[in-house]
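Quick one: this structure, given as structure tokens, is what I'll be asking you about.
With one protein chain removed, the remaining protein chains of the complex are shown where they sit.
Read from first to last, the chains carry the letters A and B; within each, the first residue is number 1.
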Amino acid sequence: MRKLGWKELPPGAINPWAGNFMEVKTGSFRGGLKPVFHEEHCIHCLFCWVFCPDNAIIVEDGKVRGINYDYCKGCGICTVECPTSPKSLTMEKEELQL
Amino acid sequence: MGVRARLKDLAGLEDKFVSGHGLCPGCGIPIMLRLVLRATEYPIVAVNATGCLEVCSSGFPYTAWKIPWMHNAFENAGATAAGIEAAYKALKRRGKLPGGDKKIKIVAFGGDGGTYDIGLQSLSGAMERGHDIVYICYDNQSYANTGGQRSGATPFGASATTSPAGTKLPGKLQWRKNLTEIMAAHGIYAAQASVSHWKDLFMKAQKALEIDGPAFLNVLIPCPTEWKTKPEDGVRLAKIAVDSKVWPLYEVENGKYKINYYPKKEVDVVEWLKPQGRFAHMFKPGNEWMIEEYRRRVNEEWERLVRLTKA
Partner (left out) sequence: MAERKILNGNAAVAEAIRQIDPDVVAAYPITPSTAIVEYIAKFVADGLMSAEFVTPESEHSAMSMCVGASAAGARVFTATASQGLALMFEILYIASSLRLPIVSGIANRALSAPINIHGDHSDTMGARDSGWIQIYSENSQEAYDNIIQAFRIGENPDVSNPVMVGMDGFILSHAVQDMLVEEDSKVKAFVGERKPLYNILDVDHPITVGPIDFTDYYFEHKRSQFVGMENAPKVILEVAEEFKKEFGREYGFFELYKMDDAQLAVVVIGSTAGTAKVVVDQLREDGKKVGLVKLRVYRPFPAKELADVLSSMRAVAVLDRAASPGAVGGPLFTDIRASLYEYEKRPILVDYIYGLGGRDIAPKHIAGVYERLERIAATGERGELIGYINLRE
């Protein structure tokens, strides 16, 4: 986003662009590990979804479809809270994107 | 309102707090938020005390909020929410609400610093005056936003930057303030919840949002950064806090205490303490008394709570 000059700013320091943090991709927070979804084991309990701090579990029609790596910060909560055996989500190495 | 506590249903609802925010990996705050913001069909106007959530969700020119949101200062989320509520009532009465006459819920969020400590007076005043607001404390047990100083919510024994474990002093020597009961003493709906028990949290949020009048939730929020734990362990630890009776799930409604969850098996406090770096010094030789004291006090408070439910 281009940095606005003082005459262009909305009054009273308000931000009228609701939800525009979506423009900031927090996938860059990951430090070399990312969760990987294994659909074949998934029971779609959605624990991964409810416990994800970054809305990074993609759910469609009540089913887990994968991970949104644009926002996943790689915390790994989803892999710990996944109740299946073997796990439907596991942490795996990834190349650091610098 | 008829939102069912089913994850399949909840996942189909829009996120009003979006991705892109700067909260730490593994932070428990958004877990609480996504549930609370789905717990009512009334539009919510949010107020936020200064703290992790405020700082990480509002860095201009960005915002993670798709609902009206306001930050005033650190110690006044209660009063700010009360002011918005007073305006809402007046404008509604005078037919001057923007977008016409509709029911709106005002929800304030504050960390333990902004709630247990610096904001307690403002919160107490707002609750005493009976404003129709819900106040939710996201209790991560320290001033996490400023690097982990002790708060009135920091547990006994924890090493925080202003109660560090040193060669003479073994971390924080005081027990945490019992904020939930302080709020219950206002004669309002007050409840304690944990992000680990999402359904319990969701239903308490629903109840609080349905009440015409003040309500208070104290939600345990794992903070990997200041608890010195692995980020993936937060929810698991919050669950251990509940199972070990360190953080009982209970509510006080019309003066009646109700424990919402009785742990099924014995879980010792060591399981809560051991994985957290902030308690590491308690496991050093000579500090055994600290774990003893922790265990004794947790059990004593649990038994007291059980007695209160029978009163």
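Some points to look at:
The rule is short, and it goes like this: a contact is a pair of C-beta atoms (placed from the backbone, for glycine too) under 8 Å apart; a residue touches a chain by one contact, two chains touch by 3 or more.
All of these numbers come straight from a predicted model, not from anything done at the bench.
For the chain left out of this panel, the touching residue among B:Ala81, B:Val107, B:Ala190 or B:Met282 is B:Ala81. Among B:Leu7, B:Met32, B:Val45 or B:Cys223, the one in contact with the hidden chain is B:Val45. The residue touching the chain not shown here, chosen from B:Arg4, B:Lys96 or B:Lys199, is B:Lys96. If you put the missing chain back, the residues of subunit A touching it would be 3-7, 9-16, 18. The missing chain lies against subunit B, touching residues 43, 45, 47, 54-55, 58-61, 63, 65-73, 75-76, 78-84, 86-91, 93-94, 96-99, 102, 104, 121-122, 124-126, 128-129.
One rule holds for everything that comes next: only the chains that are shown with their structure count from here on.
Between subunit A and subunit B the centroid-to-centroid distance comes to 23 Å (mean Cα coordinates, whole Å).
Taken in their complex, subunit B has these residues touching subunit A: 7-8, 10-12, 15, 18-31, 34-35, 57-58, 60-67, 195, 198, 224, 230-236. Across the complex, subunit A meets subunit B through its residues 1, 4, 13, 15, 17-26, 29-30, 44-47, 49-56, 59, 61-62, 68, 70-71, 73-77, 79-81, 91.
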